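Note that this is a trimmed complex: some chains were dropped, and none of the rest were shifted.
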Amino acid sequence: MNKVSEKYEYLCRNMNILLNIQSGMEDQGEMIKAGIIGATGYAGQELVRLLLQHREAEIVWYGSRSYVDKAFSSVFGNVFEIVEDVCRSDDLQELAGEADVIFTATPQGYLAGVLTKEILEQCRVIDLSADYRIKDVAVYEQWYKIHHESPALIEKAVYGLCEINREKIRGARLIANPGCYPTCSTLAIYPLAKAGVIDMDTLIIDAKSGTSGAGRGAKTANLYCEVNENIKAYGVASHRHTPEIEEQLSYACGRPVTLNFTPHLIPMNRGILITAYAKCSAGVTAEQLRRLYQEAYGEEYFVRVLEPDVCPETKWVEGSNFVDVNVIYDERTGRAIMMGAMDNITKGAAGQAVQNMNLMFGLDEREGLRLVPMVP
Amino acid sequence: MNKVSEKYEYLCRNMNILLNIQSGMEDQGEMIKAGIIGATGYAGQELVRLLLQHREAEIVWYGSRSYVDKAFSSVFGNVFEIVEDVCRSDDLQELAGEADVIFTATPQGYLAGVLTKEILEQCRVIDLSADYRIKDVAVYEQWYKIHHESPALIEKAVYGLCEINREKIRGARLIANPGCYPTCSTLAIYPLAKAGVIDMDTLIIDAKSGTSGAGRGAKTANLYCEVNENIKAYGVASHRHTPEIEEQLSYACGRPVTLNFTPHLIPMNRGILITAYAKCSAGVTAEQLRRLYQEAYGEEYFVRVLEPDVCPETKWVEGSNFVDVNVIYDERTGRAIMMGAMDNITKGAAGQAVQNMNLMFGLDEREGLRLVPMVP
Amino acid sequence: MNKVSEKYEYLCRNMNILLNIQSGMEDQGEMIKAGIIGATGYAGQELVRLLLQHREAEIVWYGSRSYVDKAFSSVFGNVFEIVEDVCRSDDLQELAGEADVIFTATPQGYLAGVLTKEILEQCRVIDLSADYRIKDVAVYEQWYKIHHESPALIEKAVYGLCEINREKIRGARLIANPGCYPTCSTLAIYPLAKAGVIDMDTLIIDAKSGTSGAGRGAKTANLYCEVNENIKAYGVASHRHTPEIEEQLSYACGRPVTLNFTPHLIPMNRGILITAYAKCSAGVTAEQLRRLYQEAYGEEYFVRVLEPDVCPETKWVEGSNFVDVNVIYDERTGRAIMMGAMDNITKGAAGQAVQNMNLMFGLDEREGLRLVPMVP
């Protein structure tokens, strides 16, 4: 739980790099070559922000079908004079020849339609879409109303929730990077689901997300004046992240889970907050619940178990890869109220993707992700 | 449910006024004299906005301890050149001699400390604080951590949820104007609680409120930079509106109710959204649930049962006295998801107070409240 | 400047209506029939909100090319159960046969392409676009990059800035409803321009607008996440409202005016703030400047000259037809700083359009517009 002496570790890391350089290795050759397809969406450009601050990766391909041949920095002025590349196509085949790892931040169904075994042999793929997250292709097709074009690859994919699947991720060629809601929901509920102290049939997840989660597409419903000074639920009893959460939690508790998941659109750019409710087993105590979180996450850098009674706030994790979690036990009702806060485009998308890349390439999991959350 | 021909009704109403004038009655004498204590809080100034647009009431006392002798319009510039009065004290006794009705938008415990039977004989009182909302004084004292100084008056108070207690309100001298969360929660859940089709032991209310609900006090936690781009739960398992909601719903279903209520602070000025969950009785259908809402609210002007699958949005009720409700039945889990949206300082405070005044004085319940919600 | 005794005037007005009714006149026949083309834009739907609260007009046509045959309230949920009409086409010819007045809240160039003398003989037209605002068609075509298809009608149009052109408006068949920036800019600067106490060659207008001014079109630049937590200038030295402001101020001061106008996009829904700067003539005093505003607007209901040193805030006029203005004289630089705040879709568009309608039909100018600004 203690996270000090970062600087010493940095130095050790640097020393290794230096020794490599001194021993004649080409530095440039050592950098991980990363390609991004969908670089001009919100998750894509966050990948850019994070990889630019990563010391062992470089971006070799800014793919964006809508902006081909336009300077990336003319779309995202924040990297003016930092990124000088122009946007390129979404040609996965060509990109596979140039990159060590490909990030796909693309619409549902796109990757499933173009990915092949051959590409996976050439380079690693981290998919930020939902195409390979759900093991049962029938469930995927039912919830997403899309025909899956490469079901045979699903079994090759590892669900990239790092804190849960760390070891499998290290060896993977294809990562199904988790959805934003599933990441925060699963991590907030996991310790109690795993320990069997809550009745999974009573589980309800009420989620709230900033508007970047709705993507950068030009839709009337996402205009400033439609979102600002407003709040609403959407996708009630039908949101496509539901089966993904159910699948992950079923692994935790060892049996199928059916739950309610209700997302809400919040007038803010970034951030997801999860409030989950479940009935506790008889005899459970607040201390016991708390201990389960500490045991689950004591060694985890990116999951912070807050002090008793402190409620997570999205502001405290903004721009970082942290997930803040906590649990409150309500004696009156016998329910646990589980809470989690996270930046939906960092840990909920691009940050976790980089964390996966770090694991896959044998780097310190935190490289490029030790960003202090920004306040206010 | 049909709400047309408003204009004709206006004319009839006007005709009555006119005939009164023609028959020699003093017009000015007919106006209801209203006094406000706590006029410079958010609920108080909303009372001012609404009463200024009310054709049969006038404000005779702008009480505000913090701004005594200052022009009210120097505090709230929106009424510059509309209100020329200066703020006066919170002397209830003196005010009772000048007003037909007193609105108290004051801190918890204030009114209980100064209200007397004599005052209630002189004039009517509509209390926007919680002092007389809970019938069991022990429950009040436990949740509010305040000693109640006039418990004998509690039984005289009518809980001013107009759609439920309309007839009692007409005859009341003291109204306990409902809390914002309890208004929206109770109205969103009432039809199913009343009909006995949900298991009240499974009821969970996840609530979201704009920041005006936190009041106008100068607290660091409510500064712009602390609230903006942020969301958090607060008062988890301990919020003081919990027993108020439980009491009202227990009247609906005929037995004690214990539930979870979790409020969240949202970066917007106005609006409350309620998302409530409960297990349905076996055999319940979506159509049946919907019909219960239509039966409960078909005749209600201020409660709008939305079209199937339409989720309430706070923007659609902003600045108005409407409560938009809807229910979705999730077949997978057998739960009803009940939703309600409302403006927390209109129907959730000042609007409902005016609605109560209208009932108490025999006016059209909608007088001064037929405001079209403002978009965007 | 005194605006009391509103209620008495209401009664007088009502008495007239009543006498008309008593004398056998059809009430329904007396209502002004209003048609709206472009009813589902932000200005169009604000017209709906205002006309619904207007006692002498009714909407007979909700024109919206994008939503033909859809219920208007399915687009704008705020009027659910209030408006039961479906959207109709933009057929001006057909509409002219049904309406007494047509409001066009349409893209630039649309009305100029379809309006005819014959239509204007059938009914009055209030155009919220810029097509007839600028008298010199060459200037219009240069700034708007559009060929004007009915230049002969320009001279028939009256520029509908009510406080300046009141008498001409009463007799007009075609109103060029002013732009939002020009309304606020002209009214904020007019008294000093008219009095000849500022050097018009030094005039600079720095303007800030809420995002509803950018319209309801689905553009990436107007998405919530692009506007929120951001501010930028746009249209610098090239914004199309520049010649409109210059033309109006040239009428005020009696000679051609060339000025700088710089608009900025602000993360809020509604509101325009103008900060204008000009060098004063020698010998000018702060008191003299103030007096000029009071003389110009003392009798105006909708223009409020604030107390000395009070800076206008858009919040104080939100949802209303008020324009708050003030001037500060900086002795150090000899400049007047002129300020104005207004709701861009009320007084800046729909509110002023209704004010124009009231004048054209001989009604009290304030009918339907006596809305108290909403706080917070």
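Read from first to last, the chains carry the letters A, B and C; within each, the first residue is number 1.
One rule holds for everything that comes next: contacts are C-beta pairs under 8 Å (C-beta built on N, C-alpha and C of every residue); 3 or more make two chains touch, one makes a residue touch a chain.
Note that the coordinates shown come from a computational prediction; the quantities given were computed from them, not determined experimentally.
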How many copies of this one chain make up the entire complex, given that 3 are placed?
4
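Here is the rule we use: only the chains that are shown with their structure count from here on.
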How many degrees of rotation carry the C-alpha atoms of chain B onto those of chain C, rounded to the nearest 5?
180
On a C-alpha centroid basis, what's the spacing between chain B and chain C, in Å?
34
Centre distance in Å when chain A and chain B are each reduced to the mean of their C-alpha atoms:
41
Where chain A touches two or more other chains at once, the residues are 225-226, 228-229, 267-269
Provide the residue numbers of chain B that touch chain C in the complex, in ascending order.
1-4, 7-8, 10-11, 14-15, 17-18, 21, 27, 31, 42, 45-46, 48-49, 52-53, 55, 58, 74, 76-82, 84, 212, 229, 269-270, 304, 306-307, 310, 313, 315-320, 324, 370-376
Chain A - residues contacting chain C, complex
42, 211-212, 216, 218-220, 222-229, 267-269
Could you pull out which chain B residues touch chain A in their complex?
202, 204, 206, 208, 210, 225-226, 228-234, 236-237, 258-260, 262, 264, 266-271, 273, 275, 277, 311-315, 318, 328-330, 332-333, 335, 337, 339, 341, 376
